[in-house]
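Note that one protein chain of the assembly has been removed; the remaining protein chains are unaltered in position.
Order of writing sets the chain letters: A and B. Residues in each chain are counted from 1.
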Amino acid sequence: MREMAFLGFALVLLGFWAMLTRKNILRIIIGFTIIDSGIHLIIVNLGYLPGRTAPILEKGMRVGDLSKHFVDPIPSALVLTAIVIGLAVTALMLVYAVRIYERKRTLNIDKYRELKW
Amino acid sequence: MAKYFVIIILLILLFLIFWNLQKNTAPRNRLDLLSSRYIDQGPREVGSANLVTAVVVAYRGFDTLGEVIVLFLAATGVGFLMQKRQKAYPKSNPASEILRTGSDVLLPVIILTGTYIFLHGHLTPGGGFQGGVVIASGFLLQFLARPESRIKVRKLHFIESISGFFYVLSGLAGLILAGGFLDSRFLPLGKWGELISAGAIPLIYSFIGLKVGSELVGILNNLKGD
Partner (left out) sequence: MVEPIYLFIILPVAAFLMGSLHQHLNRWQVFIFFTVLLFSFYLPIPWLIHLLKGGSTAQVFTAGFLPPISINLQIGIEEAFLMTIINLLGIMGAFYLLHHFRGTVYGPILYLVFIMGLNGIIMTRDLFNLFVFMEITSISLYSLITLSGSSENLTAGFKYIIASGIASILFLIGTIYLYYLTGTLNIDVMIASGYKIVGPAGSIALIMLLSAIIVELKQFPVNGWALDIYTASDPGIAAIIAGGSSSAMFFAAYKLLPLWSPSLSSIIAGIGIMTYVLMNLMGLKQVKANRLLGYSSIAQIGLLVGLSALLLHSTPVTGLTTIWIILGGLLINHLLAKAGLFWISGLIKGESLSSWSVLRKYPSLLFIFACLLMALAGLPPFPGFWVKWNIAMQLAQHKQFLWLGFIMLGTLLEAVYFFRWFGLIMKSELTTGIRVRISSLLPIFTGTFLMFFISLTMMNLLSGFNFNMLLPILIATLIFALKLIPGKLKALMTIFIIMFYFYFLLPELSGLYRLFAIIFFPLSALFMIAAMNKPGYRNGYFELLILIVLSLGNLLTSHTSLQFFYSWEVITVATYLIILRGVKRFDTALLYLVFSLAGALMILAGFSYSYAVTGSTFLGILGSSNSQITIYILLVGGFLIKTGAVGVHIWLPGAYAETEDDFSPIISAILSKTGILGLLLVLLLMGKSFAANTELNTILGWIGVLTAFLGALFAIFQEDLKYMLAYSSMGQVGYIVLALALYSHLGWTAALYLAFNHIFFKGILFLAAAGIIQRLGTRKMYEMGGLINRMPLSFLAVLISIIALSGVPPLSGFGSKWLLYNALLEKEWYLQAALAFFASTVAFLYCFRLIHSIFLGQEKTRFRQVKEASLWFLIPQYVLIALIMLISLFPNIIIEPIAQVMADFIPATLSWEGNTLMSSLGYWNGNVIMIITMGVFMIPLIGLLLRVRSMQKVKQFNIVYAAERPDKPETTHVAHNFFPHYQKALGFLVTPLVSKFWAAVSEWCHTIAGVLRNIYTGNGQTYALHIVFMVVLIYILAGV
């Protein structure tokens, strides 16, 4: 499962490629969400231990040596927060895109350069 | 072209950094002290079967408060940005009969599922956020099926506000009645594995679920435009 981290990093790089080269801001936003997904994958992956299951108790499990059966619950908790934050940022980016389009009638990021230097 | 070249070079270097990072992290075969403690003590201390929930709601409850606030900010921000919109877009075509009927049938089921998810957050996978998102997805379906339909925004805001208010209030109850702010143990832990157990976790997750659901519906409603 450690390879999943590389998949995550591949997604991050893919997202960066989109963010750095695409001109359409919607695609840039998509690039951002791809990076976000990659990061989530990396976080969850780091909590994973081979051969173990999700940290949810079921009937019949013996309390005491549970820490030998479960994966790390902390990254799972963190990723929940990270997803929510990513969602919030994405939502705002999209609203920005809507508003900018209304103002400038273009989604091309190269056209938003009235402020520079 | 030169720009692409620079970007490619930089991304390759970034990849090397990531490679170096991941390659050099030793795989672990046992949990650290802190996570072992959560797993070993969690069921007894917090009473939650879902230990991720125990971490999210109890141990790192303060993060979750922040998370709820972030979502609240997103909803407020979307409202703030959209209130200054200048013009409405042309009406879209009416949705097909299948979509409308299907959405009418599914909406109650989806809401019910969402509610189930946030109520059972301490027992099964899921929780307030997941439940809230599921509920919002029902409304999304409804918006797609009936773009012209209006939801009662004031009621939505009211649910959002009140659930948020009670969420913080339950945190305050933890501060006053139990060990600290957002301590879920101000209610009895109850019998492990039952719906009403794990202290205030189901309560907190219900508030969160309602809040998240209504906020996301609000965002969708704002994005839909009128």
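Note that in this section a residue touches a chain if its C-beta (ideal position, glycine included) is under 8 Å from a C-beta of that chain, and two chains touch if they have at least 3 such contacts.
Note that the coordinates shown come from a computational prediction; the quantities given were computed from them, not determined experimentally.
Asker: With the missing chain put back, one of B:Leu65, B:Ile111 or B:Ala198 would touch it. Which one?
Answerer: If we include the chain that is not displayed, B:Leu65 is the one touching it.
Asker: I'm checking contacts with the chain that's been left out. Which of A:Arg52, A:His69 or A:Arg99 qualifies?
Answerer: Only one listed residue reaches the unshown chain, and that is A:Arg99.
Asker: Where does chain B touch the missing chain, residue by residue?
Answerer: Counting only chain B, the missing chain is touched by 6-7, 10-11, 13-14, 17, 20-25, 28, 32-35, 37-38, 58-63, 65-67, 69-70, 72-74, 76-77, 79-81, 83-84, 154, 157-158, 160-162, 164-165, 168-169, 171-172, 174-175, 178-185.
Asker: Go through chain A and note every residue touching the omitted chain.
Answerer: Against the missing chain, chain A presents residues 12, 16, 19-21, 25, 28, 32, 35-36, 39, 42-43, 46, 74-75, 78, 81-82, 85, 88-89, 92-93, 96-97, 99-100, 103-104, 109-110, 112-117.
Keep in mind that, in the parts below, only the chains that are shown with their structure count from here on.
Asker: From the mean C-alpha coordinate of chain A to that of chain B, what's the distance rounded to whole Å?
Answerer: Measuring from centre to centre gives 15 Å for this pair.
Asker: So in the complex, the part of chain A that touches chain B is made up of which residues?
Answerer: 2, 5-6, 9, 12-13, 16-17, 20-21, 46, 49-50, 54-59, 63-64, 66-68, 70, 72-74, 76-77, 80-81, 83-85, 87-89, 91-92, 94-96, 98-99, 102
Asker: Going by the contact rule at the top, pick out the chain B residues touching chain A in the complex.
Answerer: Against chain A, chain B makes touches at 4, 7, 11, 14-15, 18-19, 22, 25, 27-32, 34-36, 38-40, 42-44, 49-52, 54-56, 60, 63-64, 66-67, 70-71, 73-74, 77-78, 81-82, 84-87, 123-125, 127, 129, 192-193, 219, 222-223.
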